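Take a look at the following structure, please.
Excluded from the complex is one protein chain; the other protein chains are retained at their positions.
Right after this comes chain A.
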Amino acid sequence: MSSIGTGYDLSASTFSPDGRVFQVEYAMKAVENSSTAIGIRCKDGIVFGVEKLVLSKLYEEGSNKRIFNIDRHVGMAVAGLLADARSLAEVAREEASNFRSNYGHDIPLKHLSDRVAMYVHAYTLYSAVRPFGCSFILGSYDKDDGAQLYMVDPSGISYGYWGCAIGKAKQAAKTEIEKLQVRRLYSRQKQKLKLIYIVHDEVKDKAFELELSWVGDVTNGRHELVPKDVKEEAEKYAKVRLYETECSEFYNSCETAGPPASMLGVRSVLQVVCGKRCCRRSTWTCFLFQDSLEEEDDSDEDNM
């Protein structure tokens, strides 16, 4: 992964001696520097979740969206260079609109993703242009074909998925998705949203905004942002479950390793496991471990 392509990586029109096009690989690295985006295909729809890292408190909430509407039944979640992603969203919109104008019905998602992937691929052929530095996930729902999910990466390949993740924490996210057995889920089930929260929490110490959108039976085939009340309910559920899981993991590790050596040890362990965001909930977590943390009293909660 960290091999340097000296001399063979200056343009996309050059192969290296071992058959790689380095510019395309560098473009994929650009995607991996960005925060995570996840798409999951359920029985009756698609859910997208994007973790938007908020770099400044002065940013207006909801600006720089990373989920786009391509057509009324198609949504797109992106990771990577946002400017590149925006121009590709525009390309996808034109494709979908031209198809509708020529053929009179909604574009099938496989066709759309093939067309946009062809476009992305075209930019990997010449030295005059650079490849697009973004990957994106396209999702749609249709009564006849059901839910569909495709992912396109900077090399111009598109694959269909049951669940996929792009960006920083994509490995962790993929692991979580595999645990979920996505084929059996329905859009409204909160397990998905919890998953997004788990993965997003992997990034510590950074404020983030969670963008959620879905398309499916629940929205009558239209791609929309998840309504605020559903999102908040899911977030609450996700946070509770998340801490439960982590604390139970901790508890299990306590049991196997024996009681903690000291209060300090416990505190530091709790901090590492649950993250600083857990601080305010420490009374709850402490309640769970009453027997091992007997000496913990309420005055400690603010210090943790």
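In the analysis below, a residue touches a chain if its C-beta (ideal position, glycine included) is under 8 Å from a C-beta of that chain, and two chains touch if they have at least 3 such contacts; residues count from 1.
In this section, contacts and distances are computed from a predicted model.
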Taking the list "Exosome component 7", "Nicastrin", "Proteasome subunit beta" or "ATP synthase subunit gamma", the UniProt entry for the undisplayed chain gives the protein name "Proteasome subunit beta"
Among the options A:6, A:56 or A:102, the absent chain makes contact with A:102
Where A:29, A:111 or A:179 are the choices, the one touching the absent chain is A:111
Among A:18, A:144 or A:229, contact with the omitted chain is made only by A:144
Had the left-out chain been drawn, it would touch chain A at residues 102-105, 108, 110-111, 114, 144
